[in-house]
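Yeah, one chain of the complex is gone here, protein chain that is, but the others are all in their spots.
We call the chains A, B, C and D, going by the order they appear; numbering starts again at 1 in every chain.
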């Protein structure tokens, strides 16, 4: 029934290259999560702060990140800001785009998580002589991260999937970029992208599994 | 066969790349224009059918054909052997020389000056594949493939990349357009002439045969030279490869 | 900097792109929701073990980049099956299944949120399974599911930016086309972003509002 | 008439009903007492076909409940059941809670269903709560609403499963009063309860369940005055 001859062997011979690409994909995803979480915490604090300006900046960030496509954000990070003479390499542009997106979504999650932590926790910390910052850092934050753990896992999966958008800003070392380059050489579109899909699937499964193991270790209470 | 199908359906659907001036681009009202567009219209006229231009980015040309979304590719496609394993090519209908275009600020004066710089080209094209190989051979500098020719020149004029290799026609057209201040064509790239061909399904011999004759007729009737003058200008490049048949 | 060559015709061109974005989204969300409800109900009804194959397939749609799904579907229908599908159809097809995979999860959550005992009470009154679903589970589950569903619809709207790979000229692609001609990337991108924001923000706010309202009772 | 013949039922390994035999005649009130986990609730849900059984048979007015060809939805219309947890439909008003099934299952018109619903709600003392939402009702009122909801289907039998045990003590009385009223009106009822005085005063027969077995059944005077089985004695001593 197929009017197409599959040439899997030819596609499989490129597997090592694709696995190298998968490493770059992971690198971008992990970095974007680490920085994204840090930024999201900062955004959360800004949204709680007394300063109108800080609250406004944080709110604008969160709304922009959540209400425009990730592809748009990445494209903007590369071609948009270049209008100001600021140039980022494709890697950095992609990283900025995904991180911006991660931080926005996570900040919204953190806000929800904070609601679930009673005020009395902060009060208890403050009455032991902790500063507001200490109480946040040692008492609120760990609980917030626990409540947000599942959404963070999902975000991590999305970060991995979003790396595929790097090609639009000239990225060709990540898994999608490598696959596309190989496709240009050989035109074995179906086989190559099917292999890439499987690699992506395996990566996301590793992440969810890893997250589960990590949660079991981290959150024993 | 397909040739009959096209004639009886009354429409010829051509895959054309529309961010590849002067071969294909968009006019004032965002309508398709360019050498390839006219070429497709001529082909349709010769078949006595209506032409339909289907915009396809470079990486999507072959899938568009394979998926039956287009009948013929008139899309500046290099006729490599690797690709001929998948699709059927006509004889060349156009030939490109490769030119180096650089951002004036980068101080690049020739192909070899590109060594050590960040350079780019359109992903999936003949020149991109060749240039990436060259950058690897130099062992210095960075290569960036962009999704479209437009993104390459945008990046070049923004200074995100210092130079690009593209077909000389594209380079001239873009520099002349005035859309990209601060870039100029600085020389030729020492790549082989890039012969591009029409393509269709590998097993459609009747149609391929027709395409071959059509290309030949375009040259014989002077239409090829006419279109060349209209869209590119200057010396008309020969479409025959010296010292071999076809 | 905003001294622009953008003409009314170009704005119309962008608006047309936005229209395509909305149409692709609307079709995909409609079909995806119907399928999602179907898949979600099947999963709840059959239990985790029997429905494992379905769960696995749906999981794939959530674990592979949409870009790859689109490229693969395009290659599969076209190159392998040689079906003559337009890019628009492929885009809607893939996005519909993609939506249904997420929607099935939401539906499952909504059904699980209806207490078993309440459903038992309905069945004891002689209601059929379908009547129970229609009159008890649907209204109660919707309160739980609707905010997430709105979020999903918006997500699909944003993800539809990727259908450019199958030659559908939606909003972002239209912007890129104009950038090619006008060479004002920042300005055009800002207009594009504003379009997205205008579509998305009110609906996102509505979702937040519903969530707050319904979670309080 | 409800006829239960040698019914057995297991959940996985656990045998919950180990051969139950019980006939309940028209107009009779049978109270079921017994320790937690003895299978009382399970028996009730088997009677109206919410749970399948492993062997034996249950026949209601000549229809075998678990026969494959039986239309259980039809059958359930004549067997009302009220559970321990108030299972109000939270998205419907009190009146709509009561009229939903008559309209959708019996196919009554809105006006007709509402007339019936109002009558039943008045009957259980909720005539002034028609347009209220269940969340505004007390637990006792919710239970009475659940009873009215079941009655609105004009059932021939009513099954009650510890309808008072999730209630605050001061609300128990009003619900028991409603049950008593139903019994006086001649409704055929099986009541699982921990309220011994209710069992004594209202029922024609009391059945004592112990670990899936109906250890003893008889008139209340006998069961409470002269229990035959040592377990019955022990159980009665513990609840008193």
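Basically, a contact is a pair of C-beta atoms (placed from the backbone, for glycine too) under 8 Å apart; a residue touches a chain by one contact, two chains touch by 3 or more.
Predicted model only: the values in this text are computed from it and were never measured.
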Exercise for review: Taking the complete complex into account, tell me which visible chains touch the one left out.
Suggested key: A
Practice item. Just name the one of A:13, A:49 or A:121 that touches the chain not displayed here. Key: A:121
Check your understanding: Please identify, in ascending order, the residues of subunit A that touch the omitted chain?
Key -> 118, 120-121, 123-131, 134, 138-139, 142-143, 146, 219-221
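One rule holds in what follows: only the chains that are shown with their structure count from here on.
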Review point. Quick one: most central chain, C-alpha centroids?
Key: C
Check your understanding: From subunit B, which chain is the farthest off, judged by mean CA positions?
Key -> D
**Study point:** Chain pair whose interface holds the most contacting C-beta pairs
**Key:** A-C
Exercise for review: Just give me the whole-number Å value for how far the CA centre of subunit B lies from that of subunit C.
Suggested key: 36
Revision key, fill the gap. So, in whole Å, the Cα centroid of subunit A is separated from that of subunit D by 55
Exercise for review: Any chance you could list the residues of subunit A touching two or more other chains?
Suggested key: 4, 79, 82-83, 189
Study note, to complete from the structure: Two or more other chains are touched by the subunit B residues 63, 66, 151, 154, 158
